[in-house]
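One protein chain omitted, others in place.
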C-alpha cells in the first residue's frame, strides 16, 4: 500500500504516464475522427505499425525529425485512402476491410524493413525527439516534470486534442463531419458530398494513427521493433468508446489508461511483483479496456450512422 | 393570385424526359411556377413525381429537357445548384440528424466547409426572426431527437428559409401530421406566399390540394395529364384524372361481427425514448370484422403492433387469445396462436433481402413440419409450398430460388400475404399493408383482407391514411399518445371528428365520463 502511494506521488510515474498516453492520444483522436464521420477504422493497428516504421526510416535515411513525422502522416493517409475507398463509395464491410488494411500495412512494413535492413540483427537507432523543459512551468512539483518536460510530440498530441475538439464543435467542417456520422442524408440534402467528407475524415484520421505509431519509434524509443505496437490500436478503439466519441473525454481516458499501464510496470518492481507473475501485470491494460467497454456500452451515445454505408440511390 | 398572368415565372421545367431502362419515369414533362403561387403536383405512387424533383435537385440527370430558376438554366446533375438558386425542399422523410440541435441542423452546409467559424450568435438571431415571420416556433437549442413530428417539419422548413429559399417544394408534407397540425402548416404556407414565395405542393390528398393550391398538375405514368386552376375543378374529377378512369369509391359491405378472438384489457407498455408506450389500453378484435386503427404516426401504433405480433409482452394488464391468456408471449407464440402478421416495413422486418423466396416464405414456420423435423430442414417441401404461394397470390418472379431483393414492393408484399394467410389465421395484424404500393397492388391487398374477414378472421388494420381506414373498417379506434379512443361504428364519424381525436382531444372527457 505504501508502495502504491509512493509510486503515485512520484514525478517519474506521471512523466511516464504522459509519455505512454501520447501515442494513444494521437491514434485515439484519429479513430475518433473516422468514427464521428461514420466509419469504423480497424486498420488502426496496422497503420500504427506502418507509421512507426515510416517515420523512423525517414529519419534514419537522413531526414530531420519533423519531416519524419510528416512522412509517417502521409503513409497513414495513403492507407486511409485504401480503407476509405473500399468502405465509403463501395460500402464494403468495415470490419473485413479494416482487418485487411491492418494485415496489408503490417506485412508491407515488415517486408520493407527486411528489404531496407536485410543483415541487421539489432535494429539501428536514430537521434529521437528529446524532452523540452518548458521554462518555469516545468519547475512546478509533480505536474511540472509530467506535463512540461516532455518531447515536442507529446505537446503536439495534447494540442491536437484541443484542435480536434475545436474543429468538430466550432467549425462548419466539423458540423458537416458529425452530421455525416449521424444522418448522411441530411448532409447530402445540402448538396455536400457525404463520400467526400467521410473519405477525408478517414484519411486524416489514419494520418494521425500513423503519427501515433511514429511516436513510439521517434520519441518513446529510438528504434523500430516488430510487435512494438502490440495491440495499442485495438486499445485505442476501446478508448474512443470509453471517451463517448468526445475528444476531451478520450484524452482523459488515454491518460487514465496510461497511468494504469505505468502503474503496472512499476508494480512489477515491488514485493508484490515478485510474487505475482509479470504476465498478470501485462494483461491488465487489455482487461481494463474490456471493462471500460462494458461499463460505457450502455451510456455512450454512439454516432447513429456508424458503420452504415451511404448509398446515393437509397434514401 | 394565379390570374395575374404577368407575374414572373420563377421556376420552369421544360420537356423533362428521364428513362430508367425500359421504364419512362418522366415523359416530356413541363411545368411553370409563378411568383406567389401554390401549385399542387398530384399523382399516384410511381407516377414520376419523385423523379421529377430529383432531377430538379440534381440527384438525377435528365435525358433531355431543361430546368430554369429565376430565368437561369441550372446545370444538370449538380445538387447544390438548385439550393444556391433559391429552391428549398422539404422531404417526406426528414433529413435531420437526431443527435444534433435545431441550430446545428439548420446551419449545416450554409457556410463554406473551410470557413474557420460558425457564428452561432448571428445564426440564432436569424432563426428567431424567421420563426417569428413565418410562425415556426421552435427552440434552436433543442435536440432534434426530442421534438415532435410537427416540430421537426418546422425545422425542415426553417432550413429551407434559412438558405433564402424563394421556392419551397414540399413532398407529401401532411402525411405525418394531424389535421390540426396540417392547419398550422397551411397557415405558415399562406404566410410564405404573402411574402412572395412560391410553393410546389406534392400530395395525393385531394381535399388538401383543393384547400391550398392555386393550380393543379397531375402526373400519370410519367406524363402530365392535366393542368388547370384549382377552382375550375373538383375532387372527383381530380381523382379520376389521377387514376386514369372514373373512380368509384369502393363500396365495402359491412362484416358480421362474431366472437372476440383477441382481447387486450388495461394493457400498458413502457415508453421507448420519444415513442410512447400503451396507456391502459383495452381493445377487442372480433371475428368477421375489420378494426381500423387511425392515428398520427408515432402515437403508440408500433407498441400495439409489437404487442399483438408477439415482439413484446404486456407490462401490465392482460392479453387473451379467445378466453385464454397465453402462457408465454413471443413471435412464435403469436404465429402459433393463429395471428397473421403483416409488418410495417417489409424490407427491414418482413423479409431477408438476400434470402430467396423459399427461405423467406418459411421464415415464421421453419421449425414446424413439414418444413423441418427434429432440426432437419426439408427443402423440397418448403419449395413446394412456396410455389403454391407464388401461383395463388400471383407473385411475379422468375422462380422460388430468386433472391427477394429483386422483387418489386407489391410482389414482395404478396409473398408476405401468402406466407401469413396460407396458414389460415384467425387474427390478422395488418400494419400499413399498402404503404408504397402501386394502385393495383393496393386493391389486391385490400381484397385479400376483406376476403379473410368474410371468411371469419378478425382483422386489425393500422394505417396513417385516414381514407383507407374509413373505407375498409367496420369499427374504428383512434390512438393518440398510447391511449385508445372508444370504438366508432362505420360511418358514424366524419374525418374532421376523427381528426379531433387524432390530435389528442376527447380522451380526458372520455375518462371523466367513465369514472
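Just so it is clear, A and B label the chains in written order, and each chain counts residues from 1 on its own.
Everything below uses one rule, namely that a residue touches a chain if its C-beta (ideal position, glycine included) is under 8 Å from a C-beta of that chain, and two chains touch if they have at least 3 such contacts.
Throughout what follows, contacts and distances are computed from a predicted model.
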Task = Among "Serine/threonine-protein kinase RsbT", "Ubiquinol-cytochrome c reductase iron-sulfur subunit", "Pyruvate ferredoxin oxidoreductase" or "ABC transporter permease", go ahead and choose the protein name stored in UniProt for the chain not displayed.
result = "ABC transporter permease"
Query = Which shown chains does the hidden chain touch?
reply = A, B
Query = Among A:7, A:33 or A:82, which one is in touch with the chain left out?
reply = A:82
Remark   = Given A:63, A:99, A:252 or A:308, the correct residue touching the omitted chain is A:99
Remark   = Of B:349, B:443 or B:492, the residue that touches the missing chain is B:349
Given A:124, A:231 or A:248, the one touching the chain that is not displayed = A:231
Subunit B residues that touch the omitted chain in the full complex = 59-61, 77, 309-311, 330-332, 334-335, 341, 343, 348-355, 359, 363-364, 366-367, 372, 375-377, 398, 405-406
Request  = Touching the hidden chain in the full complex, which residues of subunit A are there? Just list them.
outcome  = 42, 82, 86, 89-93, 95-97, 99-101, 103-104, 106-108, 110-111, 114-115, 118, 195, 230-231, 234-235, 237-238, 241, 277, 279-280, 282-283, 286-287, 289-290, 293-294, 297-298, 311-313
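The rule is short, and it goes like this: only the chains that are shown with their structure count from here on.
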Query = For the complex, which residues does subunit A have touching subunit B?
reply = 170-173, 175-176, 178-179, 182-183, 185-192, 301, 303-304, 312, 315
Residues of subunit B touching subunit A in the complex = 58-59, 78-81, 83-84, 89, 91, 93, 95-100, 104-105, 107-118
